[in-house]
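Excluded from the complex is one protein chain; the other protein chains are retained at their positions.
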Amino acid sequence: MAFITNAWYVACWAAQVKPGEMFHRTLLDQQVVFYRKQNGEAVALQDRCPHRFIPLHLGNLRGDRIECGYHGLQFDCSGKCVKNPHGDGKIPAAAKVRSYPVHEKHGMLWIWMGEGVGDPAQIPDYSVLEPESGYRTSTGGYIHINANYELMAENLLDLSHITYLHDGLLGSPEQVGADQEVKEEGSHIICNRWMPNVSVPGIFDMLYKRDGRHVDMWTNMRWIPPSSFILDSGVHAPGGQREDKGWYFGVHILTPETERTTHYHFAAALPSGTAMTTEEAARYAELRRFAFEEQDKPMLDAQQAALGEANFWDMKPVLLTVDAGPVRMRRALERMLAAERQGTATTG
Amino acid sequence: MAFITNAWYVACWAAQVKPGEMFHRTLLDQQVVFYRKQNGEAVALQDRCPHRFIPLHLGNLRGDRIECGYHGLQFDCSGKCVKNPHGDGKIPAAAKVRSYPVHEKHGMLWIWMGEGVGDPAQIPDYSVLEPESGYRTSTGGYIHINANYELMAENLLDLSHITYLHDGLLGSPEQVGADQEVKEEGSHIICNRWMPNVSVPGIFDMLYKRDGRHVDMWTNMRWIPPSSFILDSGVHAPGGQREDKGWYFGVHILTPETERTTHYHFAAALPSGTAMTTEEAARYAELRRFAFEEQDKPMLDAQQAALGEANFWDMKPVLLTVDAGPVRMRRALERMLAAERQGTATTG
Partner (left out) sequence: MAFITNAWYVACWAAQVKPGEMFHRTLLDQQVVFYRKQNGEAVALQDRCPHRFIPLHLGNLRGDRIECGYHGLQFDCSGKCVKNPHGDGKIPAAAKVRSYPVHEKHGMLWIWMGEGVGDPAQIPDYSVLEPESGYRTSTGGYIHINANYELMAENLLDLSHITYLHDGLLGSPEQVGADQEVKEEGSHIICNRWMPNVSVPGIFDMLYKRDGRHVDMWTNMRWIPPSSFILDSGVHAPGGQREDKGWYFGVHILTPETERTTHYHFAAALPSGTAMTTEEAARYAELRRFAFEEQDKPMLDAQQAALGEANFWDMKPVLLTVDAGPVRMRRALERMLAAERQGTATTG
């Protein structure tokens, strides 16, 4: 498998790249080191000195430059070697590392690992995480998944699993009869679930506080290719209109680490009207972490282990109606990858 | 290497599959989940949901059914999907998992992983473990071996190693001069060792209580293809007849887990006349565990590590007279495997 590279991916939460420190991570099978220039701007460089292949994060920051810890070559933010301290100091033309365009948006550091420099306008809109949105936010979530990002993307796009995997926390048996709708908006795929006259599962009830009263509930998930998601969920008194957007937003973003591991970043925008005490907020965050890390992650890890190195389709998966969204997503990703190989397209 | 599949293998001790719980294990490179129906009958299913390849043991038992923990598909004891809780609830024809015939006998759960349903009459006879045999028994032994089952089978069939590997516990220098005899009875191979006028090694003396007096001793091992063994061992006053069967029986049964790992189940039938205090019985069990787990297992694990992925015969092993039994066994296994590939035979 190759990765779609002409796309913006979340490298990490912006706060993880601290002034005066290096941060390093494997993204799309490439080692990358991050640091901040003295003016605060983030930099992303290939994390491998071209001289003797030492990870640059084992070296030191020297102002806006990074210095290899083995022989002291210095590289500037463009990845160009600008100092060879030895002998006559000449710098070979090949002495450079790849520099990746990065862009901070919505508290995340986005990276472009494809051709050209990428257009930051193509970064998905998560403005619900911004202060001016009026939402209270819970950000900084991160889990390392030992599974290919497409398997995790299926988990997110098809929320029918919450009845079984997250029973009592995020879902319940009442939700299994949800009216499901799959739509496309441009390159986006949207999977809406509408559940009239149900009770509210535990974690959601910490936000919605219906104390057991029945509601109409919706969980509408939008896939923004290649691997960003936003969930619009909420409730209202039974019998209301089907659409009542803008209550709660779940932010879920996947970045391939390797073919079989994934960085999973998540956050949420809670209605500002939702009052929670500090204790309730901590309890909410802990339950959410439990659901993602101790329910989703073991399932995903086991799924990848069962697949091993096999191709997903070669395993001849049985398809259900709930797979309509995931299958469209897989086909879209295949088309994007094919287009990228032919050099005919970038991801919007 | 492939495995001989048309044979009954021990999956586990029957007591390991408890009511209301799932038990899972890899057998012959296949993941299998076990549970009991409400009437107590054991069930063995392929441990992988055909929808998204999740191990079924991560799900839940629902009466006689198993429910996948990810999306709630339910499978009955035959492996057929009998409930799809989503959408119109239609069940795709391909939604099934393999069901393996199992049979409880002599306290063990036997599994048939080959063609057809298997004939339980072909399960080896270990009735010495049954109460009506009149023997006291010590059952439930299990060790995981990091070696191919044929290497462990050679260990069992050729007991000449007990002088060296188990000196003082199961063997002694006196036993190296044993009169060895290799016989065949139908598909069985029998390796008899007759040791006249020897003292009794430690573990055996806990059973035989000769307090240092010399005896005639025999250790007669029978191989029942593909990987079951029964040892008939005992002693009598020197000068008696060579054959005096029925004193002590050692039960040793191997099940391939993968090409390079093996499940080793063992038990023993002790003469009912052999009185042991509770302390003595515990000491006996501990010494036996020590001999198998801290003497045999490290040797086997190291042997497999030395072989790596090489074929045994390609390594050109030097052959000794004591290898007569093991070599016949290897050749018999090769013939069985070849026959199975040609579809012309099952294991008796």
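Residue numbering begins at 1 within each chain, and the chains themselves are lettered A and B in the order written.
Basically, a contact is a pair of C-beta atoms (placed from the backbone, for glycine too) under 8 Å apart; a residue touches a chain by one contact, two chains touch by 3 or more.
Owing to the predicted nature of the structure, the values given are computational and were not obtained by experimental measurement.
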Residue among A:Lys18, A:Arg52, A:Lys183 or A:Lys245 touching the omitted chain: A:Arg52
Of B:Val117, B:Ala237, B:Met315 or B:Ala338, the one touching the omitted chain in the full complex: B:Met315
Interface with the unshown chain - residue positions in chain B: 151, 154, 160-161, 163-165, 176, 180, 298-299, 302-303, 306-307, 315-322
Missing-chain contacts mapped onto chain A: 31, 48, 50-55, 58-59, 67-73, 81, 84-88, 90, 92, 94-95
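Going forward, only the chains that are shown with their structure count from here on.
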Chain centre separation in whole Å, for chain B relative to chain A (CA means): 48
